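Working notes for the structure below.
For this view, one protein chain was removed and the others were kept in their places.
Lettered A and B in written order, each chain numbered from 1.
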Amino acid sequence: MRVVNEVKPEGMSLHPLAAAAAPAPEILCIFGTGDLGRSLGQRLLQSGYRVIYGSRRPHSCGPLPEGAQVMSHAAAAQSARLIFICVHREHYEFLETLAPHLDGKVLVDLSNNLKKDLYPEANAVYLQSLVPGAAVVKGLNTLSAWALQNGLLAGKQVHLCGNSPEAKQVVAEMATKMGLTVLDRGTLAAARELEDFPLRLFPEWRLPLCVAIGLMAFFYFYLLIRDVIYAYVEKGQNVSFRMIMALANKVFPIVSLVMLSLCYLPGSIAAIFQLYRGTKYRRFPDWLDRWMLCRKQMGLVALGLAFLHAICTVIVPLRYTVQHKFISRLVDEMKSNKTTPLPLNNTDAWASDSFFALGILGFFLYVLLGLTSLPSVGGSISWREFRFIQSKLGCLTLLLCTAHGYIYGWNKLIMPSTYKWYTPPGYMLCLIVPSVVLVLKALLLLPCVDRTLTRIRQGWERTEPRGEMVVTNVIYDN
Amino acid sequence: MRVVNEVKPEGMSLHPLAAAAAPAPEILCIFGTGDLGRSLGQRLLQSGYRVIYGSRRPHSCGPLPEGAQVMSHAAAAQSARLIFICVHREHYEFLETLAPHLDGKVLVDLSNNLKKDLYPEANAVYLQSLVPGAAVVKGLNTLSAWALQNGLLAGKQVHLCGNSPEAKQVVAEMATKMGLTVLDRGTLAAARELEDFPLRLFPEWRLPLCVAIGLMAFFYFYLLIRDVIYAYVEKGQNVSFRMIMALANKVFPIVSLVMLSLCYLPGSIAAIFQLYRGTKYRRFPDWLDRWMLCRKQMGLVALGLAFLHAICTVIVPLRYTVQHKFISRLVDEMKSNKTTPLPLNNTDAWASDSFFALGILGFFLYVLLGLTSLPSVGGSISWREFRFIQSKLGCLTLLLCTAHGYIYGWNKLIMPSTYKWYTPPGYMLCLIVPSVVLVLKALLLLPCVDRTLTRIRQGWERTEPRGEMVVTNVIYDN
Partner (left out) sequence: MRVVNEVKPEGMSLHPLAAAAAPAPEILCIFGTGDLGRSLGQRLLQSGYRVIYGSRRPHSCGPLPEGAQVMSHAAAAQSARLIFICVHREHYEFLETLAPHLDGKVLVDLSNNLKKDLYPEANAVYLQSLVPGAAVVKGLNTLSAWALQNGLLAGKQVHLCGNSPEAKQVVAEMATKMGLTVLDRGTLAAARELEDFPLRLFPEWRLPLCVAIGLMAFFYFYLLIRDVIYAYVEKGQNVSFRMIMALANKVFPIVSLVMLSLCYLPGSIAAIFQLYRGTKYRRFPDWLDRWMLCRKQMGLVALGLAFLHAICTVIVPLRYTVQHKFISRLVDEMKSNKTTPLPLNNTDAWASDSFFALGILGFFLYVLLGLTSLPSVGGSISWREFRFIQSKLGCLTLLLCTAHGYIYGWNKLIMPSTYKWYTPPGYMLCLIVPSVVLVLKALLLLPCVDRTLTRIRQGWERTEPRGEMVVTNVIYDN
């Protein structure tokens, strides 16, 4: 720290700021006085802008936010540089007649459609064709009137696209002032994608959910036959009540484990592709790319099922049927007049406790994996940390959960009663995929394989070495 | 991919950048050498600024961050364009005498008050009146010295307000460089609100928490009378231990279910208002607006209670009183010398398992709803997805939890012993509101009602159709 009493007045050369006492807020214009238009205007007024509505009938357009003005479309357009078009696409024609007034203006197209592919071209492209002299920016169409009205914008991300970088910049600055995060998506060619965004309903979740539902349906019916129908046909017992909790608590863990291993299978397959081809410079097949891209969602579905399995398990002692079985067993034991104390089977004790310990640890790591996939957590850790958690901890989770499954059935493998109607029990079926994945992982970790794979991932090619120098991040981490 | 070897040198017309070898960092000035001033200076130095402190006694102002300079107020003010005022409001007078040196400068007022409404006008407004030639910007007052010192700023949102857009822009750029997200709140009129922000303590949680606590107190005493006092008065039993876990595990689910249904009731009420009025262009009563705005918090309180209910439930078999009751029942059963095996009641088995299955599924969806209300998750999904989860999945959750409640009491409805002292049991009371909400929802989904409502929400009015064209988002989604 230096103490200085004199400094050359560097700051003095700066031009003096506008006198703060007389603020002259920027004027923004909104066409359309519907919900969205009104909410947007209210929000802009709160951010210190002056807002002028353009309306066909300025004198009878219903309630507008306090402080806003309303004029004819032409007059409103003249007053501002930035014009928000909060009007349905069907009514865009009137903008064509206004075109002379809109020359050099920035038009923000906020419109959405009720369905995909309703029109041959995107709304914003259509608008640009009507008003070629203006700079159309598509964006903000994901904001809802409700969120605008109630100041729920903080941290929301909006996408923008448009042909004029300057126009996009103007809109981006305005959006940033409203607390939004802006993502530039390039030219108007992206407008259709932006317009489809509000219509989408979890597209990246479809495949994982379909796989999960398919697997659950298969295992449910498989177990229904083994556990309920078999008992009815062969022994005449009615154990239909098992159809609810007992079967669910078998299906959940089975599908959860399979889904978890399906998260780690594509990484191994990709590695095998690379080893076989001897290069990383050839694209993977499309199905593998798609599979890789939905690993996060697959993992989260698996976590959800593991969560359900955990609750179903801890609720077990409360169920009537379980208590009934326990009491029956006790009464039987008393009747048979055994001598006290019952012998404690040490192997059973170890197996039971290991079984639960593996399950608990596996579930704990599962939850940890899920937490790091939260956007705010994942965004604050480094790439290496993310890889460590998703790859190393993920494989450990798979290992623990697979071991949990193996211990469950360790003493039932050779009992003939296990194979009702010659079918293997569900937990055996579900252990196949995880075991394969773990074996593949282990093989890929063999020194000779690992060395080749690392070289390939650093750009080496088996056929001819590439001379180009590259910064390589291992893309397809396992 | 085109391979091009020659391109016209478009980039050459750009003016060459300042020689990078001789960086001339921007100078910022800080008035006040307290905790906040020092921490802010340290942080600014880390971001590459040059920092000059203004102090009354530049030679004895205590430890300052390494690399910072200290001068008299006047000298410091001259050296920079941006001056941070990290001084208590009580000491602002000295700035009046400095006013000539502050002309055209940007003053950032970081001050907070210890209480609300301590002064007639906001600190920033007072500062502006003292130094009319400067541009005062209120903001950054939510940052703590602790967060500044330890680099915990990433992703924090700060609000700014001020009369000069240029001044705000300068401050916003500086804040963005420090990793903060900036929200422009308009003119200095918002300064008071910004100054009150650090004093607020969960204002939006008050109403939901009050409702929850009120409901919990009511149901607790109601059940206390029925479960503990009744037993003492009528049968002379001391079951006071029930006051802890047994009552809590009845109150939690009851209040949770009521709170959840209170989240979905205002949507239905709003729809009825719209149907009755035949228009959506009239404001809802204030109480309804306030209710709507705290639905998220209500839902989260309900989730918290559901979570407590879940833990209390799974802990049940461990409780001494429960084990004691179980053993007593067993011993009784043995004494009465029943013939083995005890018959399994199939209806009871189905009821018990359905009861738990509904509860588990309901809780699962509850948690899902809670997760999507996390800012980082909610911010990354589209409006339609958010509505799908909060509206469709929310109603399904309510339906499952209500069914869970109905099954709980299905066989106790007609037993006279249920109505101690002619009072209905708690779970019956708590099913009233959810049932009403579900019936209302079902009525609003009737085709004739739904069609009218959709038309109203798209802008149609019963009395006279509106000619104005509007982009309509359904604001009051259910």
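Couple of notes before you dig in:
Assume a residue touches a chain if its C-beta (ideal position, glycine included) is under 8 Å from a C-beta of that chain, and two chains touch if they have at least 3 such contacts.
Bear in mind that the values here come from a model prediction, so they are computed numbers and not experimental data.
From the options B:K156, B:R277, B:K420 or B:R455, the residue with contact to the chain not on display is B:K156. Only one residue in the set B:A74, B:I315, B:I432 or B:L446 touches the chain that does not appear here, and it is B:I315.
Check B:G32, B:G299, B:G359 or B:G405 against the missing chain and you find that the one touching it is B:G32.
Listed by residue number, the positions of chain A touching the unshown chain are 27, 52, 58-59, 63-72, 75-76, 78-81, 103-106, 128, 132-136, 154-155, 157, 161-167, 172, 181-187, 280-281, 283, 293, 310, 313-314, 316-317, 326, 330, 333-334, 338, 340-342, 344-346, 348-354, 356-357, 360, 363-364, 367-368, 374-377, 379-385, 388, 459, 466-473, 475-477. Although one chain is not drawn, its touching partners on chain B can still be listed: residues 1-7, 9-12, 14-21, 23, 25-26, 32-37, 39, 45-48, 55-57, 61-63, 86-88, 90-91, 110-112, 142-147, 149-150, 154-157, 176-179, 181, 197-202, 238, 240-241, 244-246, 248, 304, 307-308, 311-312, 314-315, 317-321, 323-324, 327-328, 330-332, 334-335, 374-376, 379-380.
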